[in-house]
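The block that comes next holds subunit A.
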Amino acid sequence: ACSSGSDDNAEGDGGSDDGTEEGTDEGEGGSEDGIYSIDDFPAAKTDAGEAIDGGTLNYGLVNSSVFEGILNWNFYQGNPDAHVIQFFDESLLSADENFTYTQDGAATFETSEDNRTFTFTIGDNVNWHDGEPVTAEDWLYSYEIIGHPDYTGIRYDASFRNIEGMDEYHSGDADTISGIEVIDDKTLEISYKEAWPSLLAGGIWAYATPKHIFEDIPIAEMEESAEVRQNPIGMGPFKVESVVPGESVTYTANEDYWKGAPKLDGVTLTVVSPETVVQALESGEIDIAGGGFPTDQYPDVEESLTNVEFLGVIDNAYTYIGFKLGHWDADSSEVVTDPDAKMADVELRRAMWHAVDNNAVGERFYNGLRWNATTLIGPAYPDFYNDEVEAPTYDPDEANRILDEAGYEDVDGDGIRENPDGEELVINFASMEGGDTAEPIANYYIQAWEAVGLKVELLDGRLHEFNAFYDRVEADDPDIDIYQAAWSTGSDVDPSGLYGKEAPFNYSRYSSEENDRLIAEGNSEESFEVEHRQEVYKEWQELMVQDIPVFPTVYRAALTPVNERVTGYSAALDWSEWQEVGVTQEDPVLPE
Partner candidate 1 sequence: MEATDVKELEQAKTPSAIKVLLKELYRDKLALVSLIFLVLVAAFVYGLSIFLDQDQIVTVDLFAINEPPGEDFILGTDYGGRDVFGQLIIGTRNSLTIGILVTLLSGVFGIAYGLISGYYGGHVDNVMMRILDFMNILPFLFIIISFVVIVPDYNTITFSLIMSAFMWMGIARLIRSKALQERELDYAQASKTLGTSNFNIIFKQVMPNIVSLIIVTMTLNLAANIGLESGLSFLGFGLPESTPSLGTLISYATNPQTLEHRWWIWVPPAVLILILMLAVRNVGEALKRAADARQRRG
Partner candidate 2 sequence: MSNELLKIKNLSTSFRIGDEYYAAVDDVTLTLNKNEVLGIVGESGSGKSALAFSIMRLHTRAKIEGEILLNNQNIVKMSTSKLNKIRGDEMAMIFQDPLTALNPLMPIGRQIEENLFLHNKKLGQQGRKKRTIELLNLVGIPRPERVYEQFPHELSGGMRQRIIIAIAIANDPELLIADEPTTALDVTIQAQILDLVRELKEKIHAGIILITHDLGVVAEMADRVAVMYAGQIVEIAPVDKLFANPLHPYTRSLLNSVPAEGQDRLHVIQGVVPTLKNLPRTGCRFAERIPWIDASHHEEHPELHEVESGHFVRCTCYEHFYFPDNKEEQANGVS
Partner candidate 3 sequence: MAFLEVQDLQVYFPIKGGIFNRTVDHIKAVDGVSFEMEQGKTYGLVGESGSGKSTTGRAIIGLEDITSGKILFDGKDITDKKTKNKAFRKDVQMIFQDPYSSLNPRKRVLDIVAEPLRNFEKLSKQEERKRVQELLDIVNVSPDSIFKYPHEFSGGQRQRIGVARAIALKPKLIIADEPVSALDVSVQAQVLNFLKEIQSELNLTYLFISHDLGIVKHMCDNISIMYKGRYVEQGSTADIFENPQHIYTKRLIAAIPDIDPKNREKQFHNRQKVLEEYTQSYNDFFDQDGLAFQLKSISDTHRVALPQKG
């Protein structure tokens, strides 16, 4: 599986605190000038002019509810918390645009021959906010917390289990983790059981924990401690000054920051709801709307928000239609594909892909800020994205042709195709609530399929609430034949967590030997060679377009509005240079 840690927590789409899905409307629907493209947006904002000395930045965290306030990388669960933490604490390793570790971070690393042992060296000038140096002990301590039997969070996963001696430590049989060794104050060595290329793509837990602060707190109680909630410290560019639980945080500059003192005096982070974020931007109440500006509001405010520049990046997420092809076998913990499933015929699936016009969906519902998707590794991973894949395109005639050929014909003349055995074919479609567009989109798909003679019905005649939806999808509810969902794909391209035979998240329950092979290959030792890995994943992407266990519908853009006075800021997913951010004037720029 992938590991997380950067600010791009990956969460099921339509999650209840997900602002990005909500509402889409536009003024001049239908006219060409109402359509935008991600290419029109810069990713960074650097040209605002000379930054003044100091100044305070108001960061709006767009979220429809409060942030939970678990302000520690080891323990946080929700995406909003990650936004809060990013200002005061950061990963010791930095990553490039493909989320692969580089040597520019607070720590550098060396890899052994067999790619199984990593030696990390923490920079000398890397200190905690209280002046204590960040040590190898501190880093180790993170592992000791997460691996501990009393640990209350959810970070313990395969990449931890892959560490030598972690299992023994986790089960309580060992007091220390044999695979992690503190060489000296600033040097740490971690030995893995297997060498995985994923490790280098965000697979290493690179967050240190100030041991001198947490030492005396039992691990089971850390989550609740004031050190996590009220006055957390980190090694990042800003220090936490005060926290209003759930609502706001104020930060002051960390003059001692290892990349140099920040340009700003401080940052104020406030939660703004997606409903009011535009007004907050307009009034200058916030300078940056991070965490998911509702893109559907963009066409309406583009003209009026003259004091704001919109930055845009391609989000590492896609929406898809899934076909239920089998079930999950809990005993063996793997997917069992059923050749007799209603959707088992790949031609049927291919025809359904041809039948829908995803570009129209993107243009009409999202003004072009979502667009037709082709493969399951999206353009957010430029090195791995296979733009040559020949994915089915919108072509109802082709769909009809395929269906006719595959024997789905309208036997009884009611305009609805029967299955090859001449039996009635009704496909049950499950979709989630989430924002205004969810329902019309679901209906659009149903209509589009009906247009090629397929009878698709919305499960229970309604959209399902997030929890109910996943409850049923996860349980392989026989009433669900197809479903619409979305994935945010995290920092690692490895698709095993979503499409592997042993992945519970493989909701379509698709498996094939080829798939197993490619997925294993992609994360094997050979794949430390990037070119090899690219090849493997390109092949896998082709396979997915052939087998169509799911088909991606749209990719999406993530917009971040930024006040004109802000400089040095970037919306890129891998960016973390807060010390460079400054403002060009004391007060926010207001609309003319």
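With respect to how the candidates were assembled, all candidates are chains of the complex that A comes from, given by their letters.
Structural remarks
In the analysis below, a residue touches a chain if its C-beta (ideal position, glycine included) is under 8 Å from a C-beta of that chain, and two chains touch if they have at least 3 such contacts; residues count from 1.
Since the model is a prediction, treat every value here as computed from it, not as a measurement.
Touch, as defined above, links subunit A to just one of 1, 2 or 3 in this complex, and that is 1.
Interface of subunit A with candidate 1 (complex): residues 22-27, 29-30, 275-276, 278-279, 296-297, 300-301, 357, 360-361, 364-365, 433, 436-437, 439-441, 443-444, 447, 458, 460-463, 465, 468.
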